[in-house]
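Notes to accompany the following structure.
Shown here: the complex without one of its protein chains, the others still in place.
Note that the chains take the letters A, B and C in the order they are written out, and that residue 1 is the start of every chain.
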Amino acid sequence: MTGIEANKNTGTKRSDDLAPHKWESRRLINWSSAWPWVSAMVLLLALPVVFPSGSAITIMNQMAITIIFALAYNMLLGQGGMLSFGHAVYMGLGGFFCMHVLNWVEYDGLWLPLPLLPVLGGLFGLAFAFIIGSFSTRRAGTVFAMISLGVGELIAACSIIIVVFFGGEEGVSGDRSMGPEVFGFDFAQQREVYYLIVAWLLISTLAMYLFSRTPIGRITNAVRDNEERAEFLGYSQRHVRWISFCASGFFCGVAGALFAVNLEILTEENLNTTQSGIILLVTFLGGVGFFVGPIIGAIVFTLLQTVLSLYTEIWQLYLGILFVLTVMFFPSGLTGLIAVHIAPWKAGKLGLLAVPYAKLIIPLLAFVLSGAAILEILFHAREASVGDEAMTLYGITFNSHSLLPMIVAVVVAAGSVVIMKRIMPSLKEAWDAASPVSNAP
Amino acid sequence: MSIAEDLQPVQLAVELENLDKSFGLAEIIRNVNLNIETGERHAIIGPNGAGKSTLFNLITGKYAATRGLVRLNGTDISGLKPYEINRMGLSRSFQITNIFPKMTVFENIRCGLLWKMNYRYSFWHLVDRQRDLTERTEEILEQINLSARRDNLAGTLAYAEQRALEIGITIAGGADIIMLDEPCAGMSTSETEYIVGLIRQVTEGKTLVIVEHDMGVIFNLADRISVLVYGEIIATDTPPNIRANASVQEAYLGSSLEEDG
Amino acid sequence: MNKFAKLLMGAAIAGLSATASFAADNIKIAFIDPLSGPFAATGKQGLAQYEFAANELVNKKGGVLGGANFEIVAFDNKISPKESLIQLQVAIDQGIRFIAQGNSSGVANALTDAIKKHNRRNPDKRVIFLNYSAVDPALTNDKCNFWHFRFDANADIKMDALTDIIKKNEGIKKVYLIGQDYSFGKAVAAAAVKMLGAKRPDIEIVGNELHPIGKVKDFTPYARKIIASGADAMITGNWGADMVGLGKSVISAGFKKPIYTYYAASDGITKTFGSDGEGVLKLVGEGQLNPPPNDRADAYVKAFKAKNPDTDIGQPRIANVIEMLARAIEDAGTADDMVKVATALEGMEHDSIWGTKVKIRESDHQAIQNVHILAHTKNDIAHDFDNSGFGLKVESTVDMASAESPTTCKMKRPE
Partner (left out) sequence: MSLFIVNILDGLVTGLLLFMLCSGLTLIFSMMGVLNFAHASFYMLGAYFAYQISTYVGFWPGLIIAPVIVGVLGALIERYGLRRVHQYGHVPELIFTFGLALLIEEVVQFLWGKSQKAYEEPAILDFTAFSIAGNAFPAYKVFMIFVAIGIFLVLLYILTKTRVGMIIQAALTYPNTVQNLGHNVPLVFMGVFGVGTAMAGVAGVIAGPVLGTFPGMAFLLGSIVFVTIVVGGLGSLWGALLASLLIGWLQTFAASYNVRMEDILVALGMEKPVDLASSALRDLWTLTLPQIGPILPYLLMVLILIVRPQGLLGKRET
């Protein structure tokens, strides 16, 4: 909101004495910066038409909530350089609070239209972040990480002990459709909830994006990069971290509220360290250095979790491998992988990479598939019940206990490694040619 | 001391009173007394390990003094945090280049402006939409001659450019007292000339406290010079007098001669 | 949003909807339980039993409704309520109308609540919840609903049976209660205090405590307290690693008295206890494997082991679920109208393969059946667990346990 207003003010006061390039960047509505938002909105509105099934909508709801949570988490990790191991509690607490609010609506006649619930969740998350942040943000680095871990464990443990608020292991459940109707919607159907969540997704994402463009947002970056320097520019590193911690807490609370609306139940799992670990994984996988990183991470992770687990039992193993490989080889995440292509693209040299990539994709795909095949065959051979030796992989049915499929998989895997090694030099050459590296020192 | 006594009443920008600093058993700064006048260009010189950087860090609040007082424009600043001291009108640069390497040159300067232009912890302004902010930033870029590098990442600049940027960030907030820690360290002659010119230009009308090894720079720039040896100030005077001072010759230049031999 | 992500999402969800559009010749039962993560062993064991029971007890006999086979569709809920609700949605989308779940009362609570709401909001796509293992008494009391059926004896029923046995054992004067700090652990403790107080007022409860669930690294301090209390018997509702840790610590600290427990068998637990558990571990539960109650049960277990040599029939009631569901569908004459199927299941009396009658009580949809005290032993074991030679042998039996017990359930039936 605030961002749009500020935008309006400067936009209307524009005078013509400025250089054209500045003028362009300050128009009220700037197409080049608005098109991602508009197209995202159109896409999000269209998705339920393309995928009308209840499960697809449930998954998309889950995805949207994860996006908000991951973006809020990245306000700390990516923007502020604060590594939190207990961030699930801020989302969880916001969600639990909203669950109680829903029950007050249902049983005590509290008047609250459902679309406003996330504001309450956000405020609760903010209040809690304010308290915890008052001491945890004094230092960055390991001390902050350890306090976050400790606080996370404490709250997660409390969720079992303090039954009044957390409902013990069965959690707190409620009914979202008991509030006043809004424009004729009572939010009983998943699709109505989808549009509610999507609206909040857009609002939160825009707000978090604009936050990163405010003075405090920029200084958060500065403190992350060089806290000493920031102190000598008049900023208290502690206050800067505290403020961004609170902002992150707010949006975590919003995500928690949407979770409460979507699944109508909050349990201990919303608070525990596993959940905190997952959001770290999601954010890092997507790429912490980019605003869109967590969005991509959340989409990919939710798909892996819900879709891959339909096809294989050892999806978590794949996820673990993917995560470790990402940290080792692409520390800037999936988005980083895409982002490195922007420079060649701008230089119009992306075409140079097409051929080497096309060459690489086949052995790479072969390697991934055969590697997965090795794991799947091993797993099937051990887990299958007697007589069920036939397994189907990539549409081929074979006996998992015989040696041949395994040999084939190993040979393909080894062969593709050899081929990839052969291709690598030419790929590197193409890269050198395509990247517009300035020769200036 | 003589000048300060001659021109009563003078305004003092920085006053150090019986300042001591120890790390464990090592006494780095011993009973330093120093008055720096408003508008003066004051240099601190001394051999390696004399405690120049420590003195800097004491004045700017990075370290707390073991004993003694630091006054800024007459106010005692002991125990204040660096950011509080900065808000009182003192700004410093660092011996080791200390910029925001992952931000653009433009943003580096803008970060230096935010507090002083009253944007502070605002989350209701968008930085890109603030005309005053952008204009001021570009003025400073112009001043430090980095307009062409506006959108480059600071970490990718050449060394001299980074040092210039460092000075740019330091003066951006418009502080009255500028403290520069070895701004010309590791530079070629031509680069040094460029930086000295820059310093002279951007500190016009301000109090400058500078630590530097390059004697050419010091004698060119400073109104007065203090000589720090083993944590003690052995002399404070005008450049010609310092040059002529026997104890300085002995303690400072002498020791460097020995090293050469 | 990014183009790449859009594509990926599109492809994946398209794949998802493709799996959803299979023809529905078979009657599908969604099995929603953990198949990955720390509780996967129990989940996979249950899945193997469901698949075997469906094949052996229904499909090999020609199916139901003149040829429709049962098909078990597995959904991994990672023992998370959140994932369970998502998988429930996926299952419903695939046209599945029968939902089986058992591990964790927390998940069961989430599911029963979600199913109640779903059935109210979508009367054309109603589903039935076959709870085969979650024993929180609340599910058939305050939280009961028309769509939920429980085939296991609940915690109160088991405790009722257990205290009936303890009542007859004059040697027990002091009892120590310990459990995990959550609803089930608390329910066990509360039932024990109440029922022991009613049946054997002379018994002193020398300890009644809860420990954090899944967080205790070393149970030795608890074992010390139990020994020091001079207890003649110990009752615990612990399961999983908490059961093994507690049991092993208590035994190695020198406890030689009976440990009455709900879950201390199979999934590696029987093997881990081995000879240490002999004469100490006593389970209260339904289902009789040793001695085999009849030839049919014996053959059934043998056939199962031949197919799944590394898995056990740890939850015999699964066979009852399948047989009774098949009967209900036959009786109702439909596998689409859930009101009819549920009505047929209500009040059904069934002669189980395990030699007991099973009756679904109309008032709360709780199965009433024989409950046994089973001893962990090596003697007279026809069907062992974990291929360890050790198994569970029926020591004493309470016929149709708690058949008349009260319930707070106010069953609301659809008109």
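Just so we're on the same page, a contact is a pair of C-beta atoms (placed from the backbone, for glycine too) under 8 Å apart; a residue touches a chain by one contact, two chains touch by 3 or more.
Since we're looking at a predicted model, the values are computed, not measured.
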Displayed chains contacting the withheld chain: A, C
Touch with the omitted chain, as defined above, among C:K248, C:R327 or C:K340: C:K248
Per the touch definition above, residue among A:T66, A:Q190, A:Q316 or A:S400 touching the missing chain: A:Q316
Touch with the omitted chain, as defined above, among C:P212, C:P291 or C:P309: C:P212
Residue touching the undisplayed chain, where the options are A:W35, A:Y107 or A:F135: A:F135
Selected from C:T220, C:T334 or C:S396 as touching the chain missing from the view: C:T220
Positions on subunit A where the hidden chain makes contact: 77, 81, 83, 135, 138-139, 141-143, 145-147, 149-151, 153-154, 157, 161-164, 273, 277, 280-281, 284, 314, 316-317, 319-321, 323-324, 327-329, 331, 375, 378-379, 382
Residues of subunit C (touch criterion as defined above) contacting the omitted chain: 38-41, 44, 181, 207, 209-212, 214-218, 220-225, 227-228, 241, 244-245, 248, 252-254, 267-269, 271-272, 274, 386, 388
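As a working rule, only the chains that are shown with their structure count from here on.
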Length of the line joining the C-alpha centres of subunit A and subunit B, rounded to whole Å: 44
Subunit B and subunit C, separation of their C-alpha mean positions in angstrom: 74
Gap in Å, rounded to a whole number, between the CA centres of subunit C and subunit A: 36
Complex contact set, residues of subunit A against subunit C: 36, 39-40, 43, 50-51, 53-56, 58-60, 62-63, 157, 160-161, 168-171, 173, 175, 177, 188-190, 259, 263-265, 267-270, 292, 295-296, 299-300, 303, 306-307, 309-310, 313-316, 335, 338, 383, 385-388
Sites on subunit C touched by subunit A in the complex: 1-2, 4-6, 8-10, 12-17, 19-20, 35-37, 40, 44, 48, 75-76, 78, 80-82, 85-86, 89-90, 92-93, 104-106, 109-110, 113-114, 117, 121, 136, 181-184, 212-213, 215, 306-309, 311
Of all residues in subunit A, those that touch subunit B in their complex: 2-3, 5-7, 10, 22, 25-26, 210-211, 213-219, 221-222, 225-226, 228-237, 239-240, 243, 247, 440-441
